[in-house]
Each structure stands twice: as structure tokens, then as C-alpha cells.
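Rest of the complex left out; these chains stay put.
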Amino acid sequence: MTSLPRTMVALKKARPAPGLSWSPETPVPVMKPRDVMIGVTHAGICGTDRHIYEWDAWSQARIPVGVTTGHEFVGNVVQVGPAVSRVAVGTRVSAEGHIGCGFCEPCRTGNGHICEKVDIIGIDIDGCFAQFLVVPEENVWPVHPNIPDKVAAILDPLGNAVHTVMAPGVSGRSVLITGVGIIGLMAIGIARAAGAGTILVTDVDRRRLELAKELGADETYLATDPDWPAEVRKRTLNQGPQVWLEMSGHPRAIRDGFKILRNGGTVAMLGLASNPVELDLPNDIIFKGATVLGINGRRMYETWYQMESLLLSGRLRIDPVITHQIDLVDFEKGFKAMQSGEAIKVVMRVPKA
Amino acid sequence: MTSLPRTMVALKKARPAPGLSWSPETPVPVMKPRDVMIGVTHAGICGTDRHIYEWDAWSQARIPVGVTTGHEFVGNVVQVGPAVSRVAVGTRVSAEGHIGCGFCEPCRTGNGHICEKVDIIGIDIDGCFAQFLVVPEENVWPVHPNIPDKVAAILDPLGNAVHTVMAPGVSGRSVLITGVGIIGLMAIGIARAAGAGTILVTDVDRRRLELAKELGADETYLATDPDWPAEVRKRTLNQGPQVWLEMSGHPRAIRDGFKILRNGGTVAMLGLASNPVELDLPNDIIFKGATVLGINGRRMYETWYQMESLLLSGRLRIDPVITHQIDLVDFEKGFKAMQSGEAIKVVMRVPKA
Amino acid sequence: MTSLPRTMVALKKARPAPGLSWSPETPVPVMKPRDVMIGVTHAGICGTDRHIYEWDAWSQARIPVGVTTGHEFVGNVVQVGPAVSRVAVGTRVSAEGHIGCGFCEPCRTGNGHICEKVDIIGIDIDGCFAQFLVVPEENVWPVHPNIPDKVAAILDPLGNAVHTVMAPGVSGRSVLITGVGIIGLMAIGIARAAGAGTILVTDVDRRRLELAKELGADETYLATDPDWPAEVRKRTLNQGPQVWLEMSGHPRAIRDGFKILRNGGTVAMLGLASNPVELDLPNDIIFKGATVLGINGRRMYETWYQMESLLLSGRLRIDPVITHQIDLVDFEKGFKAMQSGEAIKVVMRVPKA
């Protein structure tokens, strides 16, 4: 076992204010017997990290000041606790960032992501914008050698997208995606690889709609065009899409989506609305015989296996969404590029300790 | 083939105003080649019939003046069209009241109840509060001899309840029912017969809660008691119910139900809210990993087979909900008994022509 | 309504002996009120037709002498019975060839293909190797204009393949196909379009294995090579395939397949073994936690909608399997080409009456 340094570089939420702090004297985290110490090599910036960076209302309510941020990463195992038996030092790994209690019904039936006591790395506990990260052995995911680092760094959000696509099932079915931020864009490629029929996409951003086409969308629509629901209906044999992936969190998209969802169709909801949304339950859901699936995180670990299978099949394209690769020290540039809309996904290289 | 009279008794919505008209000179309906003429013997009064009787806003918008009302019934086949091959004169039958187009995807995959062009008897077209009723052969359901007339008369609402219970599946799972009108009450017995674990019920009406216990509820709660959600959580191993059947349509019940539904749980929504309901989608559905199923009508005809199986098993009790059996001529008494809350289900005997 | 000729050309099983008879004086079939008369334009030759042609033991036991053969076709509606309401003269159509009783549980729940009283056109009753064919309106399938005639002529076997692929679900999963006759070959393209991960194929015929690659197989193996099961295991992360489509009916393929199916995997069985097969149930199925699905026909009509969706998506290639297009009068050449192994699928053009 190599000896580790005492301190490391980390990006911390050091103060209850906008920004993150470059913290080169952060103590290396402490391991418990079942923990694994990972030397992080690459980390992705999530929209959630941007919320924390901007210190919005949600962040102020949820984020403990002092925490090391970040939850998307790949790295190498550098040390294992004395009770660790399945993961070896040197293995290239990512990890599921939802740390469940391990003993409740969701945790013991493959649904630790909805454990009532879940801790999320980079949110509730220290995360991966740092040279070292500690996670329980159970959460470690060995990364197949055929998956490159920049992709391995974003398995967390890719897994969100896989979970959203696979929960309703898209094989041979028409799919509408409302909102193509990073997760929506990845969902296009996943839906294509997973056998979707027609894929239709709406968003307010023309550039993202272009990227959507590149990733496999059959047709795209500006969400501000009042005719898009009618167009979507036309493109789906005049019946509406069979599957709808709601990834915008926008009230109008949500209401429009319910209107055109096919009778008997399924919506997987991932996008987070900032405020309560009024639904016309009888017409939107009940008379329509619709199914609504709430999606967050990744099934533990069914989603991870689906993701690996899709990546190794060679049929899933996600490269186009990784628009920026920068060094950790340049993190401010990364956040700015996200704020300007220039960046889709930013992956940061973490310097070796 | 017996010769039929030219006219019959029917209860019609003769004028755009409250009430129904006893119409003894109503022409016997005309058959198309694939239709079956049924001599109605018993008919149930539905809450929807009461809306039509009271001529509320929904009825004014939907009901064509002049229509014969009623959609719950049993009777005997008295004549069949020349293209009918599967139903014989003399057979005791009920019928599925949703007349689908027969050729769209829902109609051809067992989901005619959500056909976009569906007509419902007693609502869009002439119904069963009459001595004779015409339905397509495909909609006819032969009634097993072991099922008594008063039960056979209400297979339509019983089927709604069966559909709601069977869609999420209750076998070995804890069940919350919010709202025990007639369908909610029947759902208790169905859930019990279908293998539910703990069954918990809320309503605003103490008498209905007593009946709920008689039908198999393990515990009942007044919906006006602010502590009921906490009590329900306690009774479900502190995790909330796994299955929730929403049968009230009441905004507060809907909001409370989402709060206590177990993470990963399923709600089957049948109750119709009169107005849009505000939902906190992230907390109610998304973070919870909940599944919401919109339920109406009956699957055609999976639900009917499930219902028959449950009835013939001898384990489904629904007698206690049939509180009134009256003659058709006394229909005003039936509606009054429903309005006063005295009646749960009223079954009317239809006089032979 | 056009007047029809009294007689037509048909290929009949006129005598209990090998061969089919060119029968130009066959009476045009009689319609019942709910029937549709179809002027056949193209018909495919099935392996079953070859069995009938060769008059093997199965045919001798099942086929009524005198029957018009054939069950794969496309044509145009030329007349409809007086009780037909949904299909118009002039529509280009194919049809589901399983004529169920229409009133049993399978028939009324989307499973008419497993009705105990099912009649199959071209087998139990007159089929489509003829200028005219009669089927009940309910069985008619209008063919979308984007689907060309030669493909429309073989929706029946394509549907078998779609049913086999979609029953276990292949989205993002590894798939083994044992046996690539015509249905197995089509299943490759379907599995690819439906989102399969790795597709691995075995057969005894090198030419068919080449075609398998062209249609989307990732790897192919000679079934006579004793190492193929080990190779398949290697190609599936050393765990065996998640889904296995058994389309050979060969005892050794069946036994080998069970050995390498992944624990928890699913096999969809379509191929018909001529004799009983010995299975080691504990090791093949029970300890493995395997699921075995018996597949025949097409779900009525879920499979047809899946097939249409896959065809219209533009991602399903089946052209390469249609190796021969001939005139009906040359049917002997078609059967010979099948017997020699030269033909995969033969489509016959039927002369206008």
C-alpha cells in the first residue's frame, strides 16, 4: 500500500456565497474499514455543481458549507480499507454517488438511490472535485478498459439518462424528449442505441437542437413554436408519442407533453420544476390511461450494467456532448462556459497528488 | 326470433335541465348487422348518472339531450343481428359500455377503453335505463350462472375497481385507499381477495369508513384528521404504503397521498378532480421514484376475466355495497337516496316489456 | 362494388401426395357478412408451405386435402361483406392468418394466436396462393404506403420474428440466435433495430452465416464447431448471453443453448423440434433462474404495431432475405430453389383475375 499525502487539492464550498474555493491544503479524507480511497483523475461538472457554484436557493438549503463538491468522476483505487475484499488497488473505477443506508427495503432491493437516508457525494458529503475521494466498496464501479477516461468521468449523468430511457422502455417505440440539456442530449444517443423508433426533440436552444440531430434525433422543434405539439402528433401516426422523456422541468413543456402523449403512453420525468405545476389530472393522466415514472439517480446497479452494455456495444455516441476538457485549476473557466451556454459537458483533469 | 315491441320504457335526458324523464313511448333501438339486442332486467345507478340527473357543468358539456341514460346492467339477449355469430338469444349478459372504433392501436391491443373515438353507452349514445339496449356483439359479456343478478348489474363499476386494484398489483403489498365512494368500497373487497397485505382507508364519511372495515379494511382514518398521514406511515413499517389507490379526486387527499406514498411506490388514480391540482413534482414523484397510473374504464377484456375469476373464487364480498334494490319506476327515490348519502349502490329492476 | 369472376387460379393440395396443383378453375371463395374479399397481388412461400408441398408426416396428419395453400400475402380489398364497417374496397392490406374463435379468453385479451380453436389460413382453411382470399374483417391489416409490396407480402413470418425478439426484450442486452433460417435471419435485423447489444449467431450453413453478418450479427459460429459455446461465453463478458432466440428446433442447439444462457437469462423458443428433447431441468432452467418463453404466431395485434413501427423507422433491413421474386405460375421453381438451399425467401407475383 502506497503512503498517501496528508493534504490535497480540492474545490470546496468554503463560504455561504457564490463561487468555489481552490483549497490546496484540504486534508485527505479518512477511510473506514469498508471504504476505498480513489485517486481522482477526471471529473465532470454537473448542472447541480453549477447551482452550488451560483449558490441558489436550493443550494443554500441543502449544501453544508465546507463540503468538497463534485460527483462525476473516474480515478484509480489507491488504498482499500481492511475489510475491503472485492476491489484491488490500481483498478480504474468510478462510483455510484448515492450512499444508501444499506439496510432498508430500497437499499436491499436494487433501489438504494431512493433510500430515505441516502447521502450523495459532493452534496451531503465530500465529493470528487479533489485529488482523493473515499467511497464504500459497495459503491465502486470498475470501469471496462474499452471505455475512455472522458466518458468514464461522466457515467453518473450518463446513468441518469440511461435510467430515464430504460425505465419506460423505448424499443420499437416513438419517443419525445422535452428539454435537451446535457442529460437530454445523452438520452437521444441512448434511445437510438436502445432501439427507439422515431425520436422527436424540443428545446428552446437552436444550437442544442442541432446537436440533437447529430446525436440521432429524427426531428427537432423549437419549444417556443406553438405548433410543435401538432407537428409531433403528425410525425407519430397522428397518435402522439408512445414514450415521453421529460427533461426540461419547464411547466409549459410538462403541460404540452401531457396533452400530446399517446393514450396509454408513458412519461419518464427527470427534469426538476422549480415550482409546483398545475396538472389537469383527469385529462392529462386518468382518461388517457397514462403512466408517469419518477426518475432520479440510477438503479443500483441494474442501470450501471445497462450503461456498460450500451457503451461496449459501440452503438452509443456521446462524444459530441463533451465539449470542454480543462484542468481542474481552470474550473472557473468551466463554470463560465456552462453559464454562457457555450459548454455542454465540461470534464476537468485532476492533477496527480 | 321473437318479435319485439315498437316502443319501450326508458329514462331519458329529455330536456337540458335537472332530472330524468320516464319515457314509456321510446322507440326500441335499431340494430345494425353485428349488434345484439338485450332485454335489460337490472340496472345500477352510477355517480355519473347522478351528475347527469343533476345536470352539472360536466353533463351540460358532454351529454346529448334526448339520450337514454344508464350504463350498468344485466339482461338477456332477445335478438341478434344477421352478422352475429358468437352470442345466442336467451343468454344472460352484461356488456362493456365503451364502444371503441375497433381498428385503432388501443382497440386492437386490449385497450379499447382509451380509444380516441370511444362512445360510451348512456353518455354518448343510448344506454341501459330502458327495456331494451343495443350493443355490438364484441362488447357483450356472458354472465356466469354463479353470479347473481344484482351483482351482474354492476359489473361496470366493479370492473373500474378491479382495474384500479390490478393495475398496480396488490399481492402481498400494503395498500392505501383515499376515498371510499362506491368504487373505493368495492376496491377494498377486491384488494382483500387479490391478496393485499395491510389495507388502510381514508374518507370524510364515518359511515363509509365503518362499511370499509366490514369489507376488509385493516384500519380507517377520517380524512379531516390531520394526523392520518402519520398514522398510515406508522402502520406501514414507517415507510408508507406500497400501493395507493386514489379514488377521491380531492386535492388534499391527492397531495397528502403523494407525501406518504413509499419511495418506489405506485399510485393508481381513478378519482376525478374537478379542477387542476398543483403537484410538487420533484418531491411528490421524481425523488420518490414513484409510478403514477391513470385508470379509467376496464381493460378490454383482461379486466373482465380478472373480475369473473375473483367473483367465482367466492372470496370477493360486494353484497354490502348494494344497499337499495328498487323498481325502475321509482328511480327518483334512488337518486334521492344517493343524494342524501343513504344509498351506496342502487340497483333498479327493469320491468319486462 | 365490382363484380367478381366465378373462378380463379389457385395452388391447391389436390391430392394426398407430394406437390401442389395449379387449379385455374377454383371457385372464388364465398363471403360471410363480416368477411373481406382480398385480391392477392403477392404471396410468400413459407417453410410450412414446403412441408405441405413435400407432403411430410406432419402435413399428412394436419392438412385437409383440397385446401388452397399459402398464408403470407399482400393484396387489395375488392369486396366487403354487408356487416363490414372498418375496411374499404381498394385498401392495400395483408391479414393475420390465425382466425380465432373471437370469444375465448386468449381471443379477447390480445392472444388469439393461442386460441384453442384457431384456424390458420392455408392450413386449416383456404389460403392465399390464389387470386382471391377471404378473411374476417377483424383480421385485416391495412399496409402503410411506405412499406413495399415484397415486404408487405411477408409480414406473417416477419411478425413471427418480431414476436420472438420483442417477447424477451433485447434493448441493450446481448443476444444469441441459434438457427438462421428465414425467421432467424429476419430476427437479426429486428434485434439490431430494436436496440440489441452484441448479436451472436450460430447455424450449420456458412452462406446463411454470411448473410447473418450482412444483416447485423456481430459474430457468427458454425454450429458444428464444438467450441462455439465457449466462444459465445467469451464474447458476453464471460457470462453468457442475456437473451437467446432458439430458431433451429435442433436438439443439440437447444441443449447447448441452455448450457451457455446467462444465469437469469431468457430464451424465446420458436424453432420446432421434430421429436421430444431431453432437458436437464435442474441445471438448464431451475438453478439458472432461467425464463423460457414459448413463441408462435404473432400477438394480435400488439406484434403487428411493433412490426409497423420498426419498418417505418427505416432502421430495419430485410431486403437481403428476399432472394427470389417469381410469377405464381412458376411456383415449382420457387419450391425447388428452397429445397436446394438457393433461396431464402421466395415471393410470388399473383396474376390479376
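Order of writing sets the labels: A, B and C. Residues in every chain begin at 1.
The definition used in the following text is that a residue touches a chain if its C-beta (ideal position, glycine included) is under 8 Å from a C-beta of that chain, and two chains touch if they have at least 3 such contacts.
These figures come from a predicted structure and were not determined experimentally.
Enquirer: Copy number for the full complex, please, knowing 3 are shown in place.
Expert: Across the complete structure, the repeated chain appears 4 times.
Quick note on the criterion: only the chains that are shown with their structure count from here on.
Enquirer: So what's the Cα centroid distance for chain B and chain C, whole Å?
Expert: Chain B and chain C have C-alpha centres separated by 41 Å.
Enquirer: Please tell me the distance, in whole Å, between the geometric centres of chain A and chain B computed from their C-alpha atoms.
Expert: 42
Enquirer: For chain C, jot down the residues that touch at least 2 other chains.
Expert: Where chain C is concerned, no single residue meets two or more other chains.
Enquirer: Give every residue of chain C touching chain B within the complex, in rising order.
Expert: 32-34, 81-83, 85-86, 101-103, 105, 108-110, 138, 300-302, 304-305
Enquirer: Would you tell me which residues of chain C are touching chain A in their complex?
Expert: 166, 169-174, 193-198, 306, 309-310, 312-313, 315
Enquirer: Of all residues in chain B, which touch chain A in the complex?
Expert: Interface residues on chain B, with respect to chain A: 104-106, 111, 113-116, 239, 254, 263-264, 269-270, 272-273, 276-282, 284-296.
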